[in-house]
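Shown here: the complex without one of its protein chains, the others still in place.
Lettered A and B in written order, each chain numbered from 1.
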Amino acid sequence: MSYRQNIQLTADKNLKHFLSIEGLPRAMLMQILDTAETFSSVGERAVKKVPILRGKTIVNLFFENSTRTRTTFELAAKRLSADVLNLNIAMSATSKGESLLDTLSNLEAMQSDMFVVRHAQSGAAHFIAKNSPEHISVINAGDGCHEHPTQAMLDMFTIRRHFGDFYPLKVAIVGDILHSRVARSQIHALTTLGANEVRVIAPKTLIPANIESMGVHVYHDMRKGLTDVDVVIILRLQKERMGGAFLPSVQEYFQAYGLTEEKLAYAKDSAIVMHPGPINRGVEIASSIADGPRSVILEQVTNGIAVRMAVMSMTMGSYSAPLSTDQSLSANKRGASS
Amino acid sequence: MSYRQNIQLTADKNLKHFLSIEGLPRAMLMQILDTAETFSSVGERAVKKVPILRGKTIVNLFFENSTRTRTTFELAAKRLSADVLNLNIAMSATSKGESLLDTLSNLEAMQSDMFVVRHAQSGAAHFIAKNSPEHISVINAGDGCHEHPTQAMLDMFTIRRHFGDFYPLKVAIVGDILHSRVARSQIHALTTLGANEVRVIAPKTLIPANIESMGVHVYHDMRKGLTDVDVVIILRLQKERMGGAFLPSVQEYFQAYGLTEEKLAYAKDSAIVMHPGPINRGVEIASSIADGPRSVILEQVTNGIAVRMAVMSMTMGSYSAPLSTDQSLSANKRGASS
Partner (left out) sequence: MSYRQNIQLTADKNLKHFLSIEGLPRAMLMQILDTAETFSSVGERAVKKVPILRGKTIVNLFFENSTRTRTTFELAAKRLSADVLNLNIAMSATSKGESLLDTLSNLEAMQSDMFVVRHAQSGAAHFIAKNSPEHISVINAGDGCHEHPTQAMLDMFTIRRHFGDFYPLKVAIVGDILHSRVARSQIHALTTLGANEVRVIAPKTLIPANIESMGVHVYHDMRKGLTDVDVVIILRLQKERMGGAFLPSVQEYFQAYGLTEEKLAYAKDSAIVMHPGPINRGVEIASSIADGPRSVILEQVTNGIAVRMAVMSMTMGSYSAPLSTDQSLSANKRGASS
């Protein structure tokens, strides 16, 4: 039982913070998916609102700009009837020379209940959770190159909706594994949930040194790596990596690693294509695939709201789907995290 | 029946989008005014809220900055109990290279119910409506030099409150007709609602070539143009038009076309003065008139909220005032749009 597990869970093993997939047992990930399932119908109702977090104060603490992620957290909070404060910290009190911890102390003194944190530094959300008082829950909305756990869980939710179970699945993650917090969270989630095989496909310059220790297989060739997979996850290529030491050019990248019909043909006929967005058409993915019948990219966005509602509700101790006996047994048998 | 009418109305002739006055029949404009009438008391209550759009997600998609218009739409939405997301698109995901259609697809996947769109390009709101799925309504909050239909309807609401009926009225619109989306929407609304006479008054450089085909009379002289009118609508002079090919100077413009007591004396004694705001005092209107007893400029602002509540409620299929038999008959007899 790691340090991280301790800080994310309460003494009686309920979710207190949601900071990383690493350190959470399979049963907990399944409970998040089950809870999200109960929320997924809320978005389809005439009145898209449940009173679960009414009167709670949720602060979006974004040290990095991100309209899309902030928006989905804001919508999730509003559909749970919480009050939301959006703070763009880069532009606020810290510019008056106040320290991060003083800013946090002040927000806590305002009786906030939850911080949703995005920060360019790995470990920022853990640091904030460790330094927050008992009554605050912290959710990591992306920290540096470390983790982006709600993104991984919405991906798992989307996969489970399509295939029902993780055990038989072969999943390939394609792109800049080296810098991707999304990929790290996905790999932890897939191995914890017991996927048959997890592959990463990228040029050598974009693969971290000891990646095999996370339980994945490394490929540098798209056709080999995609052969027989059930799920293809394409990562966004950050433009700022281009043209330097990491990558030659957009054209050469698309040639070698961009997902095209020809390369996708190596995957199973039933394979689905995922992408965390926003997509670069013609860079990491061809438009015909992004808009095609195997793409589930927009389903991921929809599912993201249900998953974020689930994590918010669970960390606040307000509502969780029941832990199934089967799931906790499974966790004992095969759900060990790397 | 034009293409535009098709896209704005459902198969059974209810309002689905509100993109332009052009293409809407008289009965529909009257129904909007009647619905706004039922909402106009909400702003005077102790609790300025009705639960009509509770649990709906309305996105303010502003590609052009506009605090005033955004604020009135936000207030209208909140008084209908909807949840509002404000997105300043110029500063968000599109800056990461995402296409407009991908941004829209993502907002749709978040189960948004309505887009309120302001954009510098004519036709942007139509484009977005055409490319949105069935469950989304789009409201045009101003597109380039094309239309600004909620502004025109709040003007019509204000006129009807003062005069009861449109048939006997002579209305003059003064200012930069060439670039004004407000003027275009007002002309369509006034001719559709059957105003006796619609005049435009401006220097030749600010009148579009084929304006008479819209059913208006053109004047270049304020005194002649204002003679005997019931309603004077002053447009805002965009400062950026000044000093170039269009206009000589602010002083000369005020001399020739600025509304003063002396010029207003040519209108009827009962005439009212309107302006969409924000006003440039001493440029297009003298302060004594803007603040005087014939000015209804602030009534327009108040009415703007009721009209926006009406359009939001109607396009969502949530509440409309009944279509009066008289009105639909009138529409058949005289309500043809130009």
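Definition applied: contacts are C-beta pairs under 8 Å (C-beta built on N, C-alpha and C of every residue); 3 or more make two chains touch, one makes a residue touch a chain.
The structure displayed is predicted, hence computed values, not measured ones.
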Option touching the unshown chain, where B:6, B:71 or B:255 are the choices: B:71
Residue among B:278, B:292 or B:317 that touches the chain left out of view: B:278
Positions on chain B where the hidden chain makes contact: 43-49, 67-68, 71-72, 74-75, 78-79, 239, 277-281, 298-299, 301-302, 304-305
Sites on chain A contacted by the missing partner chain, in the whole complex: 54-57, 83, 85, 87, 91-93, 96-99, 102-103, 105-106, 108-111
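Just so it is clear, only the chains that are shown with their structure count from here on.
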Inter-copy rotation, chain A to chain B, in degrees (Cα atoms; steps of 5): 120
Separation of chain A from chain B, taking each centre as the mean of its C-alpha atoms, in whole Å: 43
